[in-house]
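A short worksheet on the structure shown next.
Just one protein chain is left out here, and the rest sit where they should.
Chain naming follows the written order as A, B, C, D and E, and within any one chain the residues start at number 1.
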Amino acid sequence: QTGVYGFQVSVLQPATAVTHIELHRPEKRNAMNKAFWREMVECFTQIAEDPDCRVVVVSGAGDVFTAGIDLMDMASEVLQPEGDDMARTSWNMRRIIAKYQETFSVIERCPKPVVVAVQGACVGGGVDLITACDIRLCTQDAWFQVKEVDIGLAADVGTLQRLPKVIGSRSLVNELALTARKMYADEAKESGLVSRVFPDKEAMLAGALEMAGEIAGRSPVAVQGTKVNLIYSRDHSVAEGLNYMATWNMSMLQTEDVMKSAAASMEKKSPKTITFSKL
Amino acid sequence: QTGVYGFQVSVLQPATAVTHIELHRPEKRNAMNKAFWREMVECFTQIAEDPDCRVVVVSGAGDVFTAGIDLMDMASEVLQPEGDDMARTSWNMRRIIAKYQETFSVIERCPKPVVVAVQGACVGGGVDLITACDIRLCTQDAWFQVKEVDIGLAADVGTLQRLPKVIGSRSLVNELALTARKMYADEAKESGLVSRVFPDKEAMLAGALEMAGEIAGRSPVAVQGTKVNLIYSRDHSVAEGLNYMATWNMSMLQTEDVMKSAAASMEKKSPKTITFSKL
Amino acid sequence: QTGVYGFQVSVLQPATAVTHIELHRPEKRNAMNKAFWREMVECFTQIAEDPDCRVVVVSGAGDVFTAGIDLMDMASEVLQPEGDDMARTSWNMRRIIAKYQETFSVIERCPKPVVVAVQGACVGGGVDLITACDIRLCTQDAWFQVKEVDIGLAADVGTLQRLPKVIGSRSLVNELALTARKMYADEAKESGLVSRVFPDKEAMLAGALEMAGEIAGRSPVAVQGTKVNLIYSRDHSVAEGLNYMATWNMSMLQTEDVMKSAAASMEKKSPKTITFSKL
Amino acid sequence: QTGVYGFQVSVLQPATAVTHIELHRPEKRNAMNKAFWREMVECFTQIAEDPDCRVVVVSGAGDVFTAGIDLMDMASEVLQPEGDDMARTSWNMRRIIAKYQETFSVIERCPKPVVVAVQGACVGGGVDLITACDIRLCTQDAWFQVKEVDIGLAADVGTLQRLPKVIGSRSLVNELALTARKMYADEAKESGLVSRVFPDKEAMLAGALEMAGEIAGRSPVAVQGTKVNLIYSRDHSVAEGLNYMATWNMSMLQTEDVMKSAAASMEKKSPKTITFSKL
Amino acid sequence: QTGVYGFQVSVLQPATAVTHIELHRPEKRNAMNKAFWREMVECFTQIAEDPDCRVVVVSGAGDVFTAGIDLMDMASEVLQPEGDDMARTSWNMRRIIAKYQETFSVIERCPKPVVVAVQGACVGGGVDLITACDIRLCTQDAWFQVKEVDIGLAADVGTLQRLPKVIGSRSLVNELALTARKMYADEAKESGLVSRVFPDKEAMLAGALEMAGEIAGRSPVAVQGTKVNLIYSRDHSVAEGLNYMATWNMSMLQTEDVMKSAAASMEKKSPKTITFSKL
Partner (left out) sequence: QTGVYGFQVSVLQPATAVTHIELHRPEKRNAMNKAFWREMVECFTQIAEDPDCRVVVVSGAGDVFTAGIDLMDMASEVLQPEGDDMARTSWNMRRIIAKYQETFSVIERCPKPVVVAVQGACVGGGVDLITACDIRLCTQDAWFQVKEVDIGLAADVGTLQRLPKVIGSRSLVNELALTARKMYADEAKESGLVSRVFPDKEAMLAGALEMAGEIAGRSPVAVQGTKVNLIYSRDHSVAEGLNYMATWNMSMLQTEDVMKSAAASMEKKSPKTITFSKL
């Protein structure tokens, strides 16, 4: 079942309330071309509003997750903006960068959790993409590369902002970003970039869907409120985060989901047995 | 020697300048009832002011650290606030949440370091509690569970704010908070949630008290200034943290403890041999 | 080839665009005396402006990296500031602290990446120093000690601000800073303080220089822009970091280095084969 | 010449590079209905991208600027969001509020300066609107009213956030917002809400267009960079604002407009005699 | 009717839902002694929780508002804290300062608006007090003096933090704080410190109570939400303020007060005719 977003991104619904987005350009190692960026924004904008979706899985078709940006396809747009003088060229360049940053920020703003599953290569723009997701999984053969310094630029669509906030070793972040060396699955697990490593892609996708099922089976008020507040807290002091949390939950705790869930809990039933209203 | 805070929290002084707080309701797996929350605030408010206390150890009586909130005892207060309309109910709910947040924030505001020792289960509110402590230890049989999504709510008394700031893998934090899965001792150590794992509770308490002794034996001006500035720095930029630090130490460096400690250091004596004035 | 900064800090150029700074007072275990602090600032101020330097390696002569501050040499200045009354003494103390903080902040403000290589002891001020560097390496025999509480003070030239932002386990940071216990190479690697451990000093220096060579061989516009934005992002929210990044790159992407690098990349050549203009 | 945005908002071009937006529903005192909010966003989104527009004037058709929100038309949408329970209703309410906040934030994000000219009443949503503009003018018969407390709510689309940052007396802001009293032209001028008062609407529009002409006649790189940085600085410390400014101008100062303008200045010519490239 | 807070602060209820707090030590020009500070905290803590109070008026008995701190009564506590050495004395001093800061911060944290009415002198601690209130009124004979530099200290219980945020001229703020000169009623009005000046105390109190009546007659959900968000917005960027506001109002807009108020508004009735539920 191929989804509605054209050739680059296919959208499937493998289980109730679970949306599976597949980067689908395997003949080009899922390289990100102009259509990709546009479709990702459309896709997540729609998912954010779709009450039938409670969790998202992102993966790549074929043997590798993504080779990163498709330089051939995008060079004209990205590297040669118009402008009558230096200031005007810079002005247009800034808008282009901001537009591409937005492609991944929509993933973060989408209140539904996003699980990303990486096999083989995850290069350049791929790292920008996965650091904007909530949970990262990979196969034993996966590797990650912050490639941008190799093509003469500081990564500008999210890696430098988010990578240091998703893994715990700043020395490692700096090494990866300044030398463009590859990091393999074991180091990705040790450093905390991914929280699980699977033997192969099939096992990984099964694991990703199982995890997505766990999330989809819980109260969407609880789950989406958790994502929203985790991201808020990342960018604020603890005191600010607590204040926002209290203001958030003063209404959200009045959901019927709490009563339903508490009742199930006392009866030793899984929350997945409960029917929650859509959100 | 049972302490003054009634049935839920016992307070002991196992060594000079060391206060040991024990969650003491083992027949209910140390579940947190209304009395618990009130006693914790009273307890830490007093400790913060007590010049005879330089460090705190927190542990749980019996086989488990805590089963988390005692839903039976607290449901009426937490889940059914009064209010003539939706806004008024929300207003009261917000005050209740803020009050419970405060229970753990007092631990953080107490300038004396708090070492927490976890055996068996540490569930729900237990995770909120331990992330507000300074040093976390556990036994080999310990497990941790961010339980809140299972009962239909986003955790709102500290876990979502503090957990991402105490461990290095954001993917893991998100996984734990969104799926409510258990994390065992080994993963807790690898991820940095705890800094030491002990074979059993007895060894852990011995280790906790030894560590507390190390802290209690050092200059309270140095130790408490270190805690205050570590917490300040967590919530500020490096430049802001340095500025505050310089302003803090412009008086604190004038303590006689520096001279005493420097002298002991040159004589190759342990700082624990020094008698420091109370703070 | 001994450099220009006198007795405490020697400056060498082991390879094109690579500057090697060696703490050079091995007979005193590279203890930091008054001259050291002054020379470090002069040294990094010059490096920051030097177009022939693209990356810096810092190491220590002899068997240990550094024993930390030289209390004998510095006590008169650091511990006994002048002042007619308490306020005036404090005022002068604050200026002294700010001056020493600056010694290490210049490392951070220098846009060229700094790789630090640690063997043997790295004590007190040594930890302040290495946390202000970008990439940390060590030998198998290295150990690290946040020593300040042992001499009666809260560390005030950077450790309390930067250490929690370079490693992922807050429990470990607190334990180290509050108990002054030693941390050895394995734990330093697991916790993310260092990103690589080498069997001995010789291997480590070779590794450090090889890594420096990788960095020096890439576009200085890309590399230095990466460092500047990584540090900016550490102290800002993701949204703020992205905004700054876009404003930075609106001009920096117009460098000829991108074209040169993209061309090399398409020809499967290493970026190290490219001749970049100086920056 | 009526513009493209339908019945509520007319768009005219009274002079080169000047766009004039008129709230155009005089028979309803320019009350803001559903169509208004949608058209404003469309209108400013287009203006932000239009190289032929360098400055915007906003005014209201007829005798009053605006009576504020059209409760009749909007109540169903604003006050009765759907939702199966309290949490879901709140969730939807939050999205609606955010959408209406966006209506005025687009004015602020549009890099072209916006001059707003107020005659007669400016009530409720009208105050939200004008505080998001850059320059405020009014007639002698104008009055302003933060009306929201009169209908039982705290103003939530910008007044409480922006009014205190556009006028200097916090006591006055609080009085206006808490009592809903009217403020007349003289007090608006004294308090700094408006920077000029005109005798009547005709004189005010002439003044607004003259001011717009002054702005449109200057370098768009200079003018729009000024607006962007003024807004950035409002929300940041002085040090942060200076850092951003330097990063902004490192490219923008390389515009040919500086040379053109400097040359005109030396020849004592007005900048309005220069032909600037579009931006 | 003298209130419950003893000799220094009397509490009256001059009208429904209006609480009037009078500094009541006229024989000492309402100088602030130890009892005053304690009673203010108790008083506002109770008011914050009291559903029968919707607005507060603060004034001073006799001819002057307050002569500021009662140095005689307070010197022993404020100026001579205990402590075995410099650091310990400073530590205790910091706690004392924080405690006195709290005295006025409780006014700000109280969600009910506070109108303060000043006649005659308002000196030193009086300025700290009134800048923590929401609306400031004065008589024609009032004068204000930031007195602290005259007694050798930088004002530390709120004036330096709040005065620049309540009036628009920073040059004036600096002049007042650095020279301790008096500012009279006219300049206080021009600068925006007060929003109204009355001919004498009687007229001012009548005006204050009328204004309090206006506030008390409106929806407490609207009024208190307005105060909370105005203070939040002062300390945050516009974008942060809007985000918080939307999260606040997602529940508060669901109050029945909106329907009641909208209905009254359509019937051209004053909101004061409505009976609102208590909050």
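Convention: contacts are C-beta pairs under 8 Å (C-beta built on N, C-alpha and C of every residue); 3 or more make two chains touch, one makes a residue touch a chain.
The model shown is predicted, which means the values in this text are computed figures rather than measured ones.
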With respect to the chain omitted from the figure, which of B:Gln46, B:Gln140, B:Thr247 or B:Ser277 is a touching residue?
B:Thr247
Please pick, from C:Asn33, C:Thr103, C:Thr226 or C:Ser251, the residue that touches the omitted chain in the full complex.
C:Ser251
For chain D, which positions touch the chain that isn't shown here?
113, 134-136, 165-169, 190-195, 211, 214-215, 218-219, 221-223, 225-230, 233-234, 237-239, 241-242, 245-255, 257-262, 265-266, 271
Which chain E residues touch the hidden chain?
71, 75, 78-79, 86, 89-91, 93-94, 97-98, 101, 105, 108, 148-156, 158, 160-162, 164-165, 167-175, 177-181, 190-192, 234-236
In the complete complex, which positions of chain C touch the hidden chain?
84-88, 90-91, 221, 251-257, 277-279
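One rule holds in what follows: only the chains that are shown with their structure count from here on.
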Set of chains whose contacts include both chain D and chain B
A, C, E
Check the residue numbers that chain A and chain D use where they touch, and answer same if over half are used by both copies, otherwise different.
same
Dup interface of A-B (contact pairs over half shared, numbering-based), picked from D-E, A-D or C-D, is D-E
Counting in whole Å, what is the centre-to-centre distance of chain A and chain C, each centre being its mean C-alpha position?
32
Considering chain D alone, which of its residues make contact with at least two other chains?
86, 90-91, 251
